[in-house]
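Every protein chain except one is present and positioned as in the full complex.
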Amino acid sequence: MFELLSFGDTGWGDDLLKGVVITVQLALCSVALGFSLGLLLAITKLSSFKILRWTAEAYTLFVRGVPEFLILLLVFFGSEQLINSSLAAMGFEATVAVPKFAAAVAGLSLIFAAYSCEVFRGAYLSVPVGQMEAAEAVGMTKMQGFLHIRMPQLWRFAIPGLGNLWMVMLKDTSLAAVIALDELLRVAKVAGEATTNPLLFFITAGLIYLAMTALSDILRDKAEKSAQKGMASS
Amino acid sequence: MSVYQDAKYAVSDAACAALTPVTPDSFGQFCPRFIDGFFVTVELLVLSCALGLVIAISVAFARLSSNMFLNKAAFVYSYVFRGTPLLVQLWIMYFGLGSLGAENLGFLWPLFKEGWTIGLIVLTLNTGAYVSEILRGGLVNIPKGQMEAAVATGMSWFQSMFHIMLPQAFKIAWPAYGNEVVLLMKGSALVSTITVLDLMGQTRTVFSRSYNLEVYAYSAVLYLILAGMITLLFKFGENRMKTG
Partner (left out) sequence: MKLKISALATAVAVTISGMAYAQDLRIATEAAYPPFNEKNAAGEIVGFDVDIANALCAEMKRTCVIVAQDWDGIIPALVNNKYDAIVASMSITEERQKSIDFTSPYYSNYIALVAKNDSGFTMDDVTSKSIGAQRSTVASEWAEENAGSRGDVKLYDTQSAAYSDLESGRIDALVSDYLPAVDWLKANQGFGIVGDKIDINDKIGIGLRKGEDDLKAAFDKALAAIRENGTYLAISEKYFGVDIF
């Protein structure tokens, strides 16, 4: 039975490994984009423009109340339609095919922007106000205070939350299997169907996900510890 | 079951009769499907929440017990279910174990036959794992002295856990628990991949016939309503706890 998992022409080991690579790429790309969007969203939420603030609030509310699966499908089916109809509106006749990987990254990062935004906002507010007042007192501008005092500390407060989100992201990449992107779970499904042994392949996939989250768990603990260095324990 | 089913359909038809005049055509045309699906989502959510809570409490107790075996077993269960994607868990059960068929699964087959029961089992086990962790977090934050005092007054370990520790753990964990229920609701949409016609399943079916993206927007609104209801329910509970 386990020869099915071997590498080479007869086994599915190399295919599963390719799936893992795509899963990790998907998670990394979505995390990078999602966290950047999240930071932007957090700044928007802290801005003094009411309309901006409300739009950002409405966006997070939407993402937090609607299934990830729905959002992913909406982006998958909607992005092509949106791009092509706006191209047509601008007078271009060309049509664009959005690759599945790009659609998946777009969907996942839109979701994670909403969650990471909360983490960033929480971290921002964790920096004591007294420090900012002190910064101004020593003659820093608001911007300087933000860049030199708040930002460097923001990461320390945000690391536990972001670490959690990374693991959620790793698991959520599996949703891309439903749009037939050849990531780990989809490879396992195809292999299971081809060999009529789905149980073996799904359990293998499950164990690989478990290994990836366990590894992330360890790395997060390390990152948290190093972020706490030199900080007064609360 | 069938009386219940009929009642559900009657409510759904009545709701649609009321909604159709005030909603867009592309919704009205498929309205009973959306509402039927909405009910299935609510059913799965309520049942898995209730059953999951029972599991979560037992597992949280086991994690704190001094029995090494119970302790380890509870840890492994919660770690495995929190460390793997819900979609993988659903597919292992439905396509994986389910592929063994009636002959191999024997008396368990009725549980594996329908996507609905598998969905319920997996959602229950999944939320049980997360909630047990939330409760454990609450329990370890209660000063140790309380437990010792309770035992000193003659309560058994179990009694003191249940009557003294658990209510306080819930108070601490309440907001996190509310978040988890919303996440569970969102996760439940994945049962549509194992043939369950929950709200998401109906949505995807309607979409595959009309290719109209509005379908997803209607479904999103229904999910948002449900999320809003859950949030309100938990806010209400929080206020009750504060005054009580």
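A and B label the chains in the order they appear, each numbered from 1.
We adopt the following convention: a contact is a pair of C-beta atoms (placed from the backbone, for glycine too) under 8 Å apart; a residue touches a chain by one contact, two chains touch by 3 or more.
From a predicted model like this one, the values you see are computed outputs, not experimental measurements.
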Touch partners, limited to displayed chains, of the chain removed from view: A, B
Omitted-chain contact residue, chosen from B:Ser48, B:Ser160, B:Thr193 or B:Ser219: B:Thr193
Residue in contact with the excluded chain [from A:Glu133, A:Glu193 or A:Glu224]: A:Glu193
Touching residue (missing chain; options B:Val54, B:Val76 or B:Ala102): B:Ala102
Contact partner of the left-out chain, one of B:Tyr4, B:Phe107 or B:Tyr211: B:Tyr211
Residues in chain A touching the chain absent from view: 80, 87, 90, 92-97, 100, 178, 180, 193, 196, 198
Chain B, residues in touch with the chain not shown (by the definition above): 9, 32, 36, 95, 98-99, 101-102, 113-115, 193, 195, 201, 204-205, 208-209, 211
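Here, only the chains that are shown with their structure count from here on.
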Distance from chain B to chain A - Cα centre to Cα centre, in angstrom: 24
Chain A contact footprint on chain B (complex, rising order): 79-80, 82-89, 91-92, 95-97, 99-100, 182, 185-190, 192-193, 200, 203-204, 207, 213, 216, 219-220, 223-224, 226-228
Chain A residues touching chain B - in the complex, by the definition given at the top: 61-62, 64-70, 73-74, 77-78, 81, 171-172, 174-175, 177-178, 185, 189, 192, 196, 198-199, 202-203, 205-206, 209-210, 213-214, 217
